[in-house]
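Quick notes on the structure that follows.
Missing here: one protein chain of the complex. Every other protein chain is in place.
Showing subunit A:
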């Protein structure tokens, strides 16, 4: 075990040292297509193997000069309609004599097919076998002609995909209900539909040597800090991994502090949330195959904001925002505070409450800490079980777990009722800020143990440590605790309260460096009446 840890440490040191010497990848010579169609097809088959979903459709066309051709595509990834209507039909009906400029060789013919024949919006020519194979694997169709050393890539993606539905993790009472899907293009289009500005840029990458996953960085040019975009791109470019299956992979590879309890990269399933973040000057990272879009940089205070804050009216939104901060504190500190108060600081508890707690604790066999730990564990088990089980069963499990077990534990005298209440309120409060869920779970445990060992002093030490961690974290060059420390007067508009929309005239100073103005003097009616 220790040896394994030492090995890991050595590996980190290796990474640290190799960071500076950014070696350039050796470019492998790419294979070019040959002039012979049969050779080309052979090469394709060599590369793609004998999988039965790979279709090679050989055919001939032309009336004056008969040309051998082949379509290579992967069944299931392509839309058969596109292949028939936009590729096969025009080609088979192709009549060279109708064309104004006669073609002399196969190369000209290919040009003509690309320009005048194929009824597809996206046709590109390429002469490298590997590239063509990659296009095939993406769902495009490759058209090869005999006598040319070029192939045409015709966009023909058409696979089964989930439709745009309401995301389950971020449901709202008010606001758009659409959510991102697993389909990359759908996601980018959802974003484009929110921000119809030419300044919205989406720079794409392909990451993953085996998965060739599309990853794109979306940002608002002129608003987002260019250094930030460069930094994100730099980090993405350093990735040399074989697979990216979810945006979580990207998150873990490019985040600033992998061992902090707090996430330094945000995520959301909702286009309106991501659009809002982009408009504030952040960058979004969309990854193919997952509805979770990342945003960077992320601030600590961001996890207390929701889309609804901006859709509902100021006063209510502000009150709810404050309540969220409060529930974060409850979620983290409630069990720790309970334990510290009951085993160290009995004088802190009001006399009557003390007697109530003492009466409930009477006859329970475990110390207060153990009680809390048992219940916390039980809660985590229930939550995990509820998450994994099929939905109808999940509900049953939560009811049995929460109601029956909780009540039974109390009446059997295993645990006291106050500790159940404390753990329950803490657990409920955790869900108010879902983005902090991971960190809260761990923090709560740490604080509980600290308070069990050192009481209020322990809680204070832990808080100090947490604040130090928060204040020292950075997310892509932006202080993680920004808004609280360092504070900027404009942060206060959107921190503990949400100022009226018309009064938030500037973008947050942390991200938007250049174009800071969000709006110019769109004042509410009551201002007009006065003047």
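We adopt the following convention: contacts are C-beta pairs under 8 Å (C-beta built on N, C-alpha and C of every residue); 3 or more make two chains touch, one makes a residue touch a chain; residues count from 1.
FYI, contacts and distances are computed from a predicted model.
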item	value
Protein name as given in UniProt for the chain not displayed, "Ger(X)C family spore germination protein", "Monosaccharide ABC transporter membrane protein, CUT2 family", "histidine kinase" or "Protein translocase subunit SecD"	"Ger(X)C family spore germination protein"
Candidate in contact with the missing chain, chosen from A:40, A:156, A:327 or A:364	A:364
Options A:222, A:413 or A:500, residue touching the unrepresented chain	A:413
Which residue of A:149, A:343, A:374 or A:389 touches the chain not shown here	A:343
Residues belonging to subunit A that touch the chain removed from view	342-344, 346-347, 351-352, 354-364, 367-369, 411, 413, 449, 452-455, 458, 461
